[in-house]
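Notes follow once the structure below has been shown.
All protein chains of the complex are present and in place, except for one that has been dropped.
Labels run A, B and C following the written order; every chain starts at residue 1.
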Amino acid sequence: MSALLEVKNITKIFPKVRANDGVNLTVEEGEIHAILGENGAGKSTLMNIIYGLYKPDSGELKLSGETLNLSGPHEAIEKGIGMVHQHFMLIPVLTVAENIVLGAEPGGIPYNKKKANELIREISKNYHLEIDPDAKVKDLSVGLQQRVEILKAFYRHAKLLILDEPTAMLTPQETEELFGIMRRLKEQGISIIFISHKLDEVKEISDKVTVMRRGKTVGTLNTKDTNEQELANLMVGREVVLRVDKSEYKPGDVVLSVKDLTVLDEQNIEKVKNVSFEIRSGEIFGLAGIDGNGQTELIEALMGLRQIKSGVIKYQNSDIEKLPTRERYKLGISYIPQDRQQEGLIMKFSIADNLILKEYKDSRYSKNGVIQYKKVFENASKKVEEYDIRPTDYTLLAGNLSGGNQQKIILAREVGSNPKLLIAVQPTRGMDVGAIEYIHKKLLELRDGGSAILLVSLELEEIMSLSDRIGVIHNGVIMDILDGKSATREKIGLLMAGSQIDSKEVEV
Amino acid sequence: TKQQQSSQSNNTTQNAKNKDFKVGLVTDVGGINDHSFNQLAYQGLEKAKSELGVTANFIQSKQQTDYVTNLTQFAQQKYNLVIAVGFLMKDAVEQVSKEFPDTKFLIIDSDITDRPNVASATFKTEQCGYLVGVMAGLMEKEKNSKLNDQNVVGVVGGMQIPPVDSYIAGFQQGVKAVNPDTKVLVSYTGNFNDPASGKQMALTQISQGADIVFHVAGQTGDGVINAAKEKNVYAIGVDADQNYMAPDTVMTSALKKVDVATFETIKNALNNNFKSGLVYFDLANDGVGYAKPIKDVPQSIIDKVNEYANKIKDGTIKVSDQVQK
Amino acid sequence: MSKVLKSIYMPILAVVIAIIIGSIIMLATGFNPVAAYASLFIGAFGTLPNIANTLANAVPLIITGLGVAIAFNAGLFNIGAEGQYWIGAIVGTWIGYSFKGLPWYIHIPLALIAAMIAGGLWGGIIPGFAKAYTGAHEVITTMMMSYVAIYFSHYLLEFGPMMEKGSVPQSPLIRDSAVIPTIVPNTQLSYGIVIALVAALFVYWLMYKTVWGYEMRAVGFNQRASKYAGMNVPFNIVLSLSLSGIFAGLAGAVQILGVQHRLYDSFTSGYGYTAIVVALLAKNNPIGVVFSALLFAALGTGSQYMQLNAQVPGQLTDVITGLIIFFVAADKIIELFKTMFKKQKKEELAS
Partner (left out) sequence: MKEILLNPQLWSATLAMATPLALPALGGTFSERSGVVNIAMEGIMLIAAFFAVLFAHLTGSAWLGLLGAVIVGMIVAVIFAWAAVTLTADQVILGMAINIFASGFTAYLLNTIFGFSGTPTDTPMLPNIDIPIIKNIPFIGQILSGNSVIVYLMIILIFASDYFLFHTNLGLRIRAVGENPEAAETAGINVIKLRYLGVALSGLFSAIGGAYLSIGLLNSFSTDMSSGRGYIALAAMIFGKWTPFGSFGAALLFGFATALSMQLQNSALSKNIIMMLPYILTVLALVGVGGKSVPPAADGVPYTPKK
């Protein structure tokens, strides 16, 4: 094997940070090379440099021994570098085909749609990435969007493929599929840079691992010679607890009771069908399922963001299905929505303002309609400290924080209000191990304090390590509710895929 | 210019004295390009400058609130005569003329009567409107390639305001006086600076049978004349002689001699003959009139028009300035 | 600190560039730029009456600008403030002349409040509800409603119910009890300026210190997150367009009661359009609106003076005003010059 890509001493300085500080990296032909690092370690920055989006302040890039001086992504693409970005670079209103061929359209004038579709069908067949070229990207699930991103790279004949946190939003099945593809590519001699925060994934798929910390590469290891604990410690620079320590399960009274709930989506299709379950105080109820099986609709119905068709939602013994969202918050329900930037925060509000996004009308923060900023700032400085939000200047706009810290704002707001019921959707998506550790700790503290938690996650590992009971949803139906201790990965996986494991469920 | 130079050199001594006489002109928001009274007043001012040798200056107002400011500016700088163009400036002139009793003011198209230092020029445009109406009514009975056999004429107004309506009222009465069966279409475009809509408005009237269209619409009227030319019918111009715009089409124009009024007032003021109060400009003192018709208009019709002109002058015919619905 | 400094010196440098380009145009067309700018400045600030008139011109721009800024803060583009201004002016005038025997302290507030309500309804009822419930774009609805308002004023004045008996299409004069008194005699500066300044402080307080403002801004930045936070998004859309209309309506009434004293038949006041630039230039900050309104008012009064005293034709003053706005907006041109300058220096050093 010979070196495909050599990164030598790359430094990139942003106004406030040295995002890359003398980075070195070598990627061989046909290898899968994982990059590990905490949030903000500089991984994405490095990838953007390789892809020609950023210009490094110093250092050198070599591709197949030839020095690269990229003036922009178009040149990187020409040289055979493809990249799937951490935040998807897709255009929702365009079709799959249009997204894929954009910038390298067959035909030109006129743009040959038929040819484009043909080419895409061909590639998707070759790589086993089935997709409908005429579908609008906005109608696709996250997993399929990912597929579009990957197809984009193949369409341009990439020989080096960069995947920046591709699995953060995938279901376990989708992740497995992706790994299959990656292995096939590797056989074809394509090199892959794979970024992930998930150590088990890195362990499973990569040949080599390079760990970054604070803009520097701290070492490259052969995957088979290392273990998860070592990688975690190297990444964070300290000893990390990987196992969750959970106290005993002591369920209390029923806090939330859902009975025969049916919810429709925008097209009037039943997305939640006759769902019933209960959550008690002092328990974490995990809801496992593949994305798009009704979780979103269920949660929105619970929060009053979506009308229900039929059924009863009882909270502490009173019906709440008619209450507007705000009233539900007032009753002590908290909510960590799935998309922190679009649903959880006002990016152009300060940290302090975001911390009162649901309580600004509360007498604690406003009097006669006037917001008491002294109180608001007191609250902010307390929360910033308590939840380790960085930077600590709470007058900064939320949009200026990294994703991890944005999530901490939401956590501080939703957990900090000591809710009786917390609905948390994907609370750790895209977080590094350090941050995940922290969030898990907070959730467990809340549970031990007697709150009820509904945890929705695509991350089986997370569901299994935190939940006291696990409900599995498939196609709008809760297939089964399992005991957290005895549930196995396989069992849940099968339920998620829609197969009944025993006749018990059918009888009920 | 040669003529001007010679006339200037003839009265150099006179001019030196006249140069100290300062005249300021404030346009309304229509600006000097309005193809209407602002422009004519400006022409009068220019004439006074070149022929009388007075010092002349003007400001174009951009918004309502500029009127007081601009009038005050001239008054403060000791201008002898300040001309305010347009009835919109009435309040402003009343206010500023009170504050500067030593400055003389002329306001066009208004009726301030109670100030010793304010003259108001009022134009009896219903009279010239009447005359071109008579001409149009009579032409309807003629036969030529531009005239159809429907008995319809049209007027396109800008906004529905008195200086426009007096023309239209006169026109209606004039037409009816000689040809009672004629249908007079009256439309307004709602603006003075949109010739495109003026053209379509005129085309609409022409499609309804009008073969003579009179416009009282400032720059919007450019479109009316263009439409008439395109459809090979007659147009009648307004304010100044607009025949130059389409020599075979504009059969005559109703004249409102704001330039004359301006020039005369300047001259009178210069000669210490300033008359305050209402000053009427009508057919009798040649303050309004009609432009020389093109040769398509038979002499017999012109004679008839002049007959009516005399009747108006001697008071036998009284022309109303109220538009008939 | 450097941020504050930057936010001040950038626009100033931009104005300087606009002035230089304006000078070139004037020189090319045979005018003396020094005299022109001197008289522009004197016209705007040279004497007490000039300052007063500049302030007076700023009043409607400040108040309308506040209205536009409220909508922008809520993520809405109220391009029809002009029409709401007219509605306010109409109602203010009507109350001003038709109510007899009221003391001023009732008459003036009555006229202002009625105008505010009318402007608020004009901006809120149709554009607001249409936006909130059918998604109809507010740029279309407010613009169309604006034209309707202007034609409505023509209808009222041109031989309509509000025309003063006599012959000229204008309303009767408002009664003395409705007149907002003048501060500096022989100028147009009335106590309307106080209303404008109080309004600016009020809007600042409303948008940044109250629950309402918090909600409107949240909805403006991110409707989805606001909905998730339990806010009533449609209500806030209606509210912000209504408030926007309320201030535009107030501006119309203040202008009538303080300066014009009656309604004239005219095409546009132009304030509604200038107010958009005023608000944007102020980055929709209510306090900033006061200063950017002053800039435009100064350009307005100064340019009238410039016509007379530097003989610069009125149209050329528009050209220069346009240039100044252009370069104030494109203030990054300064950075461009800076980098050009640096490059040159580098090249010099290299050679």
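Methods note: a residue touches a chain if its C-beta (ideal position, glycine included) is under 8 Å from a C-beta of that chain, and two chains touch if they have at least 3 such contacts.
Because the structure is a prediction, the values reported are computed rather than measured.
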In the full assembly, spell out which visible chains the left-out chain is touching.
A, B, C
Any idea which of A:17, A:53, A:312 or A:370 touches the chain not displayed?
A:53
In the full complex, which of C:148, C:184, C:197 or C:233 touches the chain missing from this view?
C:148
Check each of B:187, B:252 or B:265 against the chain that is not shown and name the one that touches it.
B:187
Among C:19, C:52, C:87 or C:281, single out the residue that touches the unshown chain.
C:281
For review purposes, identify every residue of subunit B that touches the missing chain, sorted by number.
31-33, 35, 39, 42-43, 160, 185-188, 190-191, 193-197, 199-201, 203-204, 206-208, 219, 222-223, 226, 230, 244-246, 325
Touch list for subunit C against the chain that is not drawn
29, 77, 79, 126, 130, 134-137, 139-141, 143-145, 147-148, 151-152, 154-155, 158, 160, 273, 276-277, 280-281, 313-326, 328-333, 336
Against the hidden chain, subunit A presents residues 48, 51, 53-55, 72-74, 76-78, 83, 85, 88-94, 98, 102-105, 107-111, 113, 152
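Everything below uses one rule, namely that only the chains that are shown with their structure count from here on.
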Averaged over CA atoms, how far is the centre of subunit A from the centre of subunit B? Could you give it in whole Å?
75
Could you put a whole-Å number on the gap between the CA centroids of subunit A and subunit C?
46
Between subunit B and subunit C, centroid-to-centroid distance (C-alpha), Å:
35
Note the residues in subunit B that touch 2 or more other chains, in rising order.
none
Which residues, counting only subunit C, touch subunit B once they are in their complex?
49, 53, 56-57, 151, 154, 158-159, 167-170, 186, 188, 259-262, 264-267, 269-270, 300-301, 303-305, 307-308, 311, 313-315, 318
Subunit B to subunit C touching residues, read off their complex:
24, 29, 31-32, 57-66, 68-70, 72-74, 77, 87-88, 90-91, 99, 110-111, 159-162, 190-191, 321
Which of the residues in subunit A end up touching subunit C in this complex?
303-305, 324-329, 335, 337, 342-349, 353, 357-358, 360-361, 366, 369-371, 373
